[in-house]
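Notes follow the structure.
Every protein chain except one is present and positioned as in the full complex.
Up next, chain A:
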Amino acid sequence: MSERAGRNGGGAVLELHDLSVRIPVSGGRWVEAVGGVTLTVGSAEIVGLVGESGCGKSTLGGAIMGLLPGGSRVAGEVLLRGQDLRGLAEEDYRRIRGDDIALVSQDPSASLDPTFPVGAQVAEAIRNHRDVSRRAARERAVELLRVVGIPDPGARYADPPHRFSGGMKQRVVIAAALANDPAVLIADEPTTALDVTIQAQILHLLRDLTVRSGTGVLLITHDLGVVAQVCDRVAVMYAGQVVEQGTVREVFAHPSHPYTRALLESQPAAHHRSGDLPVIPGRVPDLSEPPAGCRFAARCPRAHDRCAAPPPEIRTAGGGRVSCWLHHDTAREAR
């Protein structure tokens, strides 16, 4: 892990500044799915974004891709190599999608067009952005399929997706995503739909390919095991906000936020398989009326009076950041 820690020297390719997303729900109400997230992803760096289902991780990914459901409102900044993507005309955003920012989503069976040959779907990613002949795109697509580990890619090029296993389909999706050497890859639960044995292969493939091309990866997952395997840094998300971020080693060894700690304790691990897993009591707050103070306070074992006010963001000893009153007295504020 130490050799990976030194790799994020390529500069930030993706920066989110105070990014908020509000999504309209029935009855004229709004849900604040993402509330003020600040996060950077460096070149060739893999940043894990971890949290429970419904905490806004995927909405954050959608906001970066510019693919949120109609009517959603985005505030804050999404900077791609310093350029703000918000407010781009649709055609300009289209040119960026799949070229500078690519997506690998959760279920490869749902990501691929079931009626198109897999190879054509990779070639399409190339021809969407490069003015090359069909033949050249095809050759490049076969090469990409080979790189991601599809056996006999020339012959399998014309096969429809359903003749591939889930793991093989996700390899195809990765090939299409990396076809244009994107600066940023959003990997939204890329292994959740796959067998456990395949998960590690896909994760290592993703890591090898993105490190080689210098692509920065935002790896969205609910699985801390995945984060531990491949990520350099991790951001822990709760109810639409990042409550703690830092290097994987630091956050896992010394979790500062009570939520991070609870999340780590609720992971099934080999040494306490016999007993019941600890669970976090209570429920995620209703985000159509988010609490004014710390959003975790209602479930936090260490909550006290101060938690009714928004928690300060504080720099941890290991160089990370945590948003919690507990550390207010022991450390200096982050900004």
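Just so it is clear, a contact is a pair of C-beta atoms (placed from the backbone, for glycine too) under 8 Å apart; a residue touches a chain by one contact, two chains touch by 3 or more; residues count from 1.
Just so it is clear, contacts and distances are computed from a predicted model.
Q: What is the missing chain called in its UniProt entry, if the choices are "ABC transporter permease", "3-hydroxyacyl-CoA dehydrogenase", "Zinc-finger domain-containing protein" or "Type-4 uracil-DNA glycosylase"?
A: "ABC transporter permease"
Q: Of A:Pro114, A:Pro151 or A:Pro301, which sits in contact with the chain we cannot see?
A: Missing-chain contact among the listed residues: A:Pro114.
Q: Thinking of the whole complex, not just what is shown, which of A:Val13, A:Met65 or A:Val248 touches the missing chain?
A: With A:Val13, A:Met65 or A:Val248 as choices, the missing chain is touched by A:Met65.
Q: For the chain that's not shown, point to the residue among A:Ser72, A:Ser105 or A:Ser256 touching it.
A: A:Ser105
Q: Who touches the missing chain here, A:Glu124, A:Asp223 or A:Glu265?
A: Final answer for the missing-chain contact: A:Glu124.
Q: Tell me, which residues in chain A touch the chain that this view leaves out?
A: 65, 67, 94-99, 102-103, 105, 107, 110-116, 124-125, 128-129, 160, 162-163, 173, 176-177
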